[in-house]
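If you scroll down you'll find the structure; I have some questions about it.
Heads up, one of the protein chains got dropped from this complex, but the rest are sitting where they should.
Up next, subunit A:
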Amino acid sequence: MWKFTLRRILIMIPQLFVLSVLIFLLAKAMPGDALTGAMQANPNVSPQVLAEQREKLGLNDPAWQQYGRWVGNLVQGDLGKSYVHKIGVADLIGSRLANTFYLGVAILVLTYLISIPLGILSGRYQNSLLDKTITGYTYLSFATPLFIFALLILFVFGFQLGWFPTSGSVDVGIDPGSGSYYANKFYHLILPAIAGALVSTTATIQYLRNEVIDTRLKDFVKTARSKGVPESKVYSKHILRNSLLPIAAFLGYDLTGVLAGNLFIESIFGYPGLGQLFLQSITQRDYSVVTILVMLSGLLALIGTLLSDIILSWVDPRIRIG
């Protein structure tokens, strides 16, 4: 078990390296460099001074030297500076990170709150009307594009019915730190989280349904039944527990989508998180921010798949071989 885990972690090192090279090349391909921002602030700088500055900053060095310096800075926590916001990228991201984190957690929690009961019910009453309804829902949820669904939900519950706020993460003028502040934040979170969760339940529901159908006739379940364990408990305890770890493993994969999936939700619900920051930065050509966000997202994806693979290898020994 530890051998696989160690090997799996070692595989991540070349992946990290290739990811960083790719992002570095992308950053180089983007128009502008570290001096572009300074130039915008002071257009009268002579080309000669600029050339000197370039030389001093090492922008004329061979690419591999620049790459080394770039990675060195990243590791030391120097993420560069935003040309548009005139503050460090790390600070900028820090100011949005919490919102994206809350949204990601809210979507995950809701997804499992919806999909675990539906999956079990669907498998328990296989081929019943209930099962068919749930299966129909998974088809819809699988096929519906997130942005369309989010727009429809915002239109109906935000604008037509007016039940939820239509934009932002918190109302202005509420004292930060107070109880009503957090209540208000939560209130702003509900609609985006529902939109995100309802379209991402398919995999878990279908997996659980198949698991329940496969497991419910197995010996240990029969034993539980013959001992007189009530039927609902057979499902909620014996069968569910058997399938929980693989579901936990999905969590890692979900991590990979947190940033990217939120592009649509954050832009539609005007929610100030990292997804919105990414879209704003790329529209304003604030490339130093874009680079770091892509890097962060790639890093998150690498860690997410690492976690999932390790959890799965604990659950299913067959994966470990080879």
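A few points about this structure:
The rule we apply is simple: a residue touches a chain if its C-beta (ideal position, glycine included) is under 8 Å from a C-beta of that chain, and two chains touch if they have at least 3 such contacts; residues count from 1.
By our rule, contacts and distances are computed from a predicted model.
The chain absent from the displayed complex carries the UniProt protein name "Dipeptide transport system permease protein DppC", chosen from "VCBS repeat-containing protein", "Dipeptide transport system permease protein DppC", "Tryptophan synthase alpha chain" or "Spermidine/putrescine import ATP-binding protein PotA".
Across A:Ser95, A:Ser167 or A:Ser180, the single residue that touches the chain missing here is A:Ser167. Of A:Val18, A:Val49 or A:Ala63, it is A:Val18 that touches the chain left out of the display. When the full complex is taken into account, the listed residue touching the unshown chain is A:Pro145, out of A:Gly68, A:Pro145 or A:Pro230. On the side of subunit A, the interface with the absent chain consists of residues 15, 18-19, 22, 26, 29-31, 139-140, 142-148, 151-152, 154-155, 159, 166-167, 256, 259-260, 263-264, 267-268, 278-279, 282-283, 290, 293-294, 297-298, 301-302, 305, using the contact rule stated above.
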